[in-house]
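Here the complex is missing one protein chain, while the rest keep their positions.
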Amino acid sequence: MWSFSQIANNVHEWLGRTFSPSMALFFEMVLAGIAVIGLFALLGLVLVIMERKVSAWMQIRLGPNRVGPKGMLQSLADTLKLLVKEGLTPDGADKFLFNLAPFIAMIVAMLLMAPVAFARDFQLWDMNIGILYVSAVSSITVISILMAGWSSNNKYSLMGAMRSGAQIISYELSAGLSVLSIVVLTGSLQISEIVHSQANGWWIFKAFPTVLVSFVTFIIAVTAETNRAPFDLAEAESELTAGFHTEYSGMKFALFFLAEYVNVFIVCAIGATLFLGGWMPFHIGNWQGFNHVMDYIPSSLWFFGKTFFLIFVIMWFRWTFPRLRIDQLLTLEWKYLLPISMINLLITTAIAILGWHF
Amino acid sequence: MVEEIGTTSEGDLIINVGPQHPATHGVLHLVITLNGETIKKVEPHLGYIHRSIEKMCESLTYRQFIYVTSRMDYLSAHINNHGCALCVEKGLQVEIPARAQVIRVLMDELTRIASHELWWGAMAMDLGAFTPFFHAFRERETINDIMEETCGARLTMNYMVPGGVMQDLHPMFQKRVKDFLVLYKRKIHEYDELLTGNIIFQNRMKGVGMLDPADAISYGCTGPTARGSGVRCDVRKFAPYEVYDKLDFEEVTEQGCDSFARYMVRIREMQQSVRIIEQLIDNIPSGDFQAKTKAVLKLPKGEFYQQVETARGELGIYIVSEGGTTPYRIKFRSPGFSNLSVLDHIARGSKLGDLVAMMGTLDLVIPDIDR
Amino acid sequence: MLNEALKAKITELLPEASFEEQGQWLQCLVAPKDWLTLAGSLRNLPDLSFDYMFCLTCIDWKTHLSMVYHMTSTQFRHNLVIKVKLDRTSPAVDTVSHIWRTAELHEREVYEMFGVLFNNHPDLRLLILPDGWEGKNPLRKDFEDPINMIRL
Partner (left out) sequence: MFVIDYIKEVWRAVKSLATGMRRTLFYFTHHREIITQQYPENRDTLNLPERFKGEVVMPHDEKNEHRCTGCTACELACPNGTIKVITKFDISPEGKKKKAIDKLVYHLELCTMCNLCIEACPSDAIKMAQTFEHSVFDRNQLTKILNNPGSKIMEGVE
């Protein structure tokens, strides 16, 4: 059957036959880099148009409908516009940090692509500490935001960055704790093992109540971590005009924008992998016929379907809820999410030890 | 670096909100002293859209000056025009036909609903919820269409003239208004689902911007701003004009004194306006829509003051006449100006995020403040 | 309280006050030096309690200026108009912004539009006009803007 892993294997074999092993490895790395950058750009385009359409339909509008068929090329046109726009650097800005910040944001997003399992046996790097890597690297995002806010020499930017710092660091906790409950259940940090442990059912069904709670906590925490509404205090446009990227324009702004969407994609991918079985098809117990039909759907489709469903949920939040205030944001984390996820982790551990899950 | 970005010696941050800022809905300029996220002082700087309407009116005749007032509080353009027309009529001592009175009240209440719809959407947008804005505009557009059909314009109608209204109602008016009421009643519960009941929204509004009744009166707050603090200040009740004294409607007050109370006053006021429209829409008396007036109006020497209840509060029109065809001095006591003055008082000590909630519930319209 | 009773009460408070019988409400003429004491008693006496000043403005009569204060009581709903006649060359009157807080912004507006100085006003600066405005006060009758004057 045609699949991503087969293509990857064919390419690998061909490179191994044609070049020396070290050259083959080099070309493979180049190819992987190109693939990641291509995916990066593609995701940006797709997610922007998706967000605009979702918001439009929720707001009884049509959304973009002029460029291309049904407006599908609108984000391409926007990218073109951003590319040719002048990138301004304010006079009082710290030029080096100001220009560095968007690149850090993007590099972090790219690094996070490494352990994501896109399809059956198709992964850039199946490291044995995959989950730890994701939670460690994703917290570097805050540095780029702080850097952007500080170096802009703008009071709005600075306040946005400070808010964002407080927010991301606090929400890391409950995101980490909710991820831990899956780690406890599987006993592994490796992404591929976590996916394989869900072959007979996704975790959200297998250990129903506790994993559902950690799933909800995870979704709330990652929404906050990616600075999306209702937790978009770093940008809070009615308070801080545009928050940390007030002074950015042109391509540098586009990089922030892109990094935000790619971060959303990655956290949703991690969520789908941990709770919804990654690329594992949907199986029901002993219904052999049904399970076979499900197996025919390619694993990459399963993965992207689940991920995009989670992305839709996050967009749904954004276009429904008003924004929280900074103190309420921290109250929500420290008084509600953190205790709930801690108790939940305890119960999950008990369930895992006692083997009370399916 | 810290000095460069503008701080006081105590380390407080001074930021300019406006004149171009997404939350000010116009060119309002607030200089805010912040300590961290906490507001220490709010200082309004006005005048970016000051057109000196009072001076302009001194050279316009009594028929002409009414249209300018649509440009003050453009969301209650009808009610502004209505107040001016009433004030001129008070000087001329003309009797307004019953039909014109009812038409005026109907238009006022439709304007009030339209204004509150816009406020609702814009305030939700200030708080970061974008969707309600478009939902509010759906109903508002219907009212605008009704206005367009009868008055010929959607925003600055100039429909009220001294002695009545400019044109008779459009034949389709009654049907369209009834259609609107059906639409409105079908959609009103969505407002509660989307915003009023939302826990995030309630947390953002409750206990924010406390304004106690004595301060509300002392600062000259009127309209829903003061009624949210339990002050009974509806001009339609204590100094009724036109047919308001014959109508059955409640003066909406809330005791909460906070932003949520002011929010609820406006939401409930829309329902009272619907109630007024329902009472009148089938009982529009026949007859003239305009009283006979002279071509050139001359007010007798003297002073005339008329209050009307706009969507934002009490609008006062004070005409000083020297007996000529133009006013000698005219003063518009605009509700927004007094409501703005309370902002500093209620904002001190709250968070920057609360400022937009407070500004939202004060319902500031900048041309109304600057005139 | 009816106009007659109101008149009697104010005469009792301030014998020099004179009254005008025109317009819809009782109008009372007060000298600038008496205004502050009268204002305090109008606001605070329990049977007057004019707690809500709804309009504060000034009129340029070419020979003199007159401040006009419209006030009402939210409790009794009786209205009163106070007029204070001011000298046109150097107009000055005591502020009432500590009695009615709404007067603070309104007095700033009158200050820049008519040039009336309010003694003891906490923050008498330009409010609407641009910073550094020089020249005449826009709402006075002899004001003419050399650039943007509207002529109809």
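A, B and C are the chain letters, set down in written order, and residue numbers restart from 1 in every chain.
Everything below uses one rule, namely that a contact is a pair of C-beta atoms (placed from the backbone, for glycine too) under 8 Å apart; a residue touches a chain by one contact, two chains touch by 3 or more.
Since we're looking at a predicted model, the values are computed, not measured.
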item: Residue among B:G197, B:P285 or B:P300 that touches the chain left out of view; value: B:G197
item: Omitted-chain contact residue, chosen from B:E43, B:E58 or B:E141; value: B:E141
item: Sites on chain A contacted by the missing partner chain, in the whole complex; value: 54, 57-62, 65, 316-317, 319-321, 336, 340
item: Positions on chain B where the hidden chain makes contact; value: 60, 63-65, 67-68, 131, 138, 141, 148-153, 156, 158, 161, 166-167, 170, 190, 193-195, 197-200, 202, 295
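What we mean here is this: only the chains that are shown with their structure count from here on.
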item: Inter-centroid spacing, chain C versus chain A (mean Cα positions, whole Å); value: 63
item: Chain B and chain C: spacing of chain centres that average the CA atoms, whole Å; value: 25
item: Chain A residues counted as touching two or more neighbouring chains; value: none
item: In chain B, residues with contacts to at least two other chains; value: none
item: Residue numbers on chain A that touch chain B, as the complex places them; value: 55, 58-61, 92, 153-156, 158-159, 163, 229-230, 232-233, 236-239, 241, 319-328
item: Footprint of chain B on chain C - complex, ascending; value: 22-25, 27, 51-55, 57, 59-60, 68, 70, 74, 77, 100-102, 104-106, 109, 127-130, 138-139, 143, 150-152
item: In the complex with chain C, residue positions of chain B that touch it; value: 44-47, 50, 52, 54-56, 59-60, 90, 214-215, 217-220, 222, 231-233, 238, 302-305, 307, 314, 316, 318, 320, 328-329, 331, 333, 337-338, 340-341, 345, 370
